[in-house]
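Removed: one protein chain of the complex. Kept in place: all other protein chains.
Lettered A and B in written order, each chain numbered from 1.
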Amino acid sequence: MFVRNCWYVAAWGSEIGRLALLRRILLGEPVVLYRRTDGRVVGLEDRCCHRHAPLSAGRVRGDNVECGYHGFTYDPSGRCIRIPAQETIPPNARVRSYPVVERHRLAWIWMGEPGAADESLIEDFHWLDDPAWRFQGERLSLEGNYLLLVENLCDLTHLPFVHSSSLGGTAITPENGQSRREGNAVTVERWAENVPAPSYFRAIAGFSREARVDRWMHLVFTPPAFVRLDIGAAEAGSGARKGDRSRAVTTRNLNAITPETERRSHYFWAQAQNFGLDDPSIAELDFRMTHGAFLEDMKMIAGQQANLDLAPDAPRVNIATDSAGVQARRVVEALIAAEQAGKPQRLSPLPLTP
Amino acid sequence: MFVRNCWYVAAWGSEIGRLALLRRILLGEPVVLYRRTDGRVVGLEDRCCHRHAPLSAGRVRGDNVECGYHGFTYDPSGRCIRIPAQETIPPNARVRSYPVVERHRLAWIWMGEPGAADESLIEDFHWLDDPAWRFQGERLSLEGNYLLLVENLCDLTHLPFVHSSSLGGTAITPENGQSRREGNAVTVERWAENVPAPSYFRAIAGFSREARVDRWMHLVFTPPAFVRLDIGAAEAGSGARKGDRSRAVTTRNLNAITPETERRSHYFWAQAQNFGLDDPSIAELDFRMTHGAFLEDMKMIAGQQANLDLAPDAPRVNIATDSAGVQARRVVEALIAAEQAGKPQRLSPLPLTP
Partner (left out) sequence: MFVRNCWYVAAWGSEIGRLALLRRILLGEPVVLYRRTDGRVVGLEDRCCHRHAPLSAGRVRGDNVECGYHGFTYDPSGRCIRIPAQETIPPNARVRSYPVVERHRLAWIWMGEPGAADESLIEDFHWLDDPAWRFQGERLSLEGNYLLLVENLCDLTHLPFVHSSSLGGTAITPENGQSRREGNAVTVERWAENVPAPSYFRAIAGFSREARVDRWMHLVFTPPAFVRLDIGAAEAGSGARKGDRSRAVTTRNLNAITPETERRSHYFWAQAQNFGLDDPSIAELDFRMTHGAFLEDMKMIAGQQANLDLAPDAPRVNIATDSAGVQARRVVEALIAAEQAGKPQRLSPLPLTP
């Protein structure tokens, strides 16, 4: 079961063509994505109401999609507006239309009650189209339940183990008590002051090997499955912790995870920087380092999923540093329970450091 | 669930060797097919009663089949007649024997109560061994429930969509009210008079581009899954509709579908002509055009099945032109219900235009 009354990322905008139809399984449901003539993205149930054919095997006709089987044509609202073989259109001839909004280069889809879809609830990923920022991102196919990845992202303690040869040295020693629940969000604030510049920042921001820095990694989880991090380093003592980032470099690690099924997920993520905008090699390097590390995570998660497949209800032991992940999971479980009880909650986005 | 008390096509005769054993899953049951010394086809449960080994992994011995595991030997009635390791043969040592009849180059199998198997109930596919006709056919493996294909064949309205680049232009505009239920059969009579000769007939029968013709496509569905079409064109006004086919060319499109499981099917089909018998290129061309179109259908049906796998009970909206397919499905459902109630119906074949 999934939270339904919320925005998920369905695709990168660049994945959705004007005439090509994109089929994607989201929350176990087949969805077809395409663009209207004005470029706006449409998301429809990818199953013709007539004979269940995937609309994605059909054709875009103007703003509409024509089923490739018998030509049933649906407008963006999901209403069937043409049945070539007959004049009359039965009133129940329609497919589900999902509210879709393209924002920050991502196509956001509302899988719940359409009337409740409120664009102001879309999570903030503005770094993906802010001229002050450069980014590089991708979609990965995860062989695992989406919450396994949320837990992974909420947690820094795995870095020295999963990423011993990549990001291993970049973690900030976790300190307890820093994860905080704010409504349905979970935040973690992490600081390390007057420490050597880690290799990650030396690589992308040119700190010298001798440099000492104040570092931070701030995390915001918002349900159902967004994890955004503000990662930075500033010259030690230059006042970053007090808010002065004039001597700092920062990146944003931005993650949106959408369940495909209970055991597979679509993983959309990007890495953004607000420095070196004239040097594309920085975004490239930052992306590649993170990409390599995420593949390590995905392999570990696939291993977890294989064990879950063998024993879905094996117990788990939590420790203090799991607190962010555990709280995130509880938030999601509570939201699902509320929806099942017929009382869906309104999810508010929570800004990360801009 | 399937209709059991009826004849299905198990194989093309040419697929069944004298000594090679053919394993085939039919209606979810393993069946082994081979030939006696006199050439008659035998169909046995492909599961030795002793240790469940597939008999198809064994050897043909005279008219009998010897299990490749311990040599249990079964005669064509399914009775075990030899157990190499002991003298006595337990009375329950037998496998199920399915009545099989080879007719019209097809091997027909009766999956129900053997005593009820009546050869006169075998559907008419005489065009496959009538010297006045030439044909070419094949077996395809369909990734979908057999009734999806029945619906596909009962319906012309998909031609401009699925076959836009192949048979798209060959359809006769469907008119309502022409499908008729006759007992357990469903027939559709379709006529178009004084119309240009379609490319299909120009290609195989040499009509000129200017020619005007009277055309027909008559369909007969008989359960569980036979669809036969009489397709033809005659010089316009030459009296074809009144029965004078002296100026006509006709083909037969002949389809027999056998469930492998609920989601896979064996698809036997052929295309036959009664003209140009001395020119093998005509049969070849007719076959290839239809073959290409059928692959398009099969891809669409696999897409439907993928959606059914996600949501088996999603509702369907029917339209007027679905009437033949809907009636066909109802016939099958009623037959299954009757069998489940212990009252199997006797299915009679229904001739198509000879």
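Quick note on the criterion: contacts are C-beta pairs under 8 Å (C-beta built on N, C-alpha and C of every residue); 3 or more make two chains touch, one makes a residue touch a chain.
Predicted, not measured: the structure shown is a model, and the values here were computed from it.
Participant: With the full complex in mind, choose from B:47, B:134 or B:266 the residue touching the hidden chain.
Facilitator: Considering all chains, including the one not shown, the answer is B:47.
Participant: From the list A:17, A:280 or A:303, pick the residue that touches the absent chain.
Facilitator: Going through A:17, A:280 or A:303 one by one, A:303 is the residue touching the chain not shown.
Participant: Check the options B:17, B:39, B:62 or B:84 and report the residue that touches the missing chain.
Facilitator: Spelled out, the listed residue whose C-beta touches the missing chain is B:84.
Participant: Just the residue numbers, please: which parts of subunit A touch the chain that's not shown?
Facilitator: Looking at subunit A, the ones touching the missing chain are residues 148, 151, 155, 157-158, 160-162, 174, 176, 299-300, 303-304, 306-308, 310-311, 314-322.
Participant: Would you write out the residues of subunit B that touch the absent chain, in ascending order?
Facilitator: Residues of subunit B in contact with the hidden chain: 25, 28-30, 46-47, 49-54, 57-58, 66-71, 80, 83-86, 90, 92-93.
Definition applied: only the chains that are shown with their structure count from here on.
Participant: If you average the Cα atoms of subunit A and of subunit B to get two centres, how far apart are those centres in Å?
Facilitator: 49
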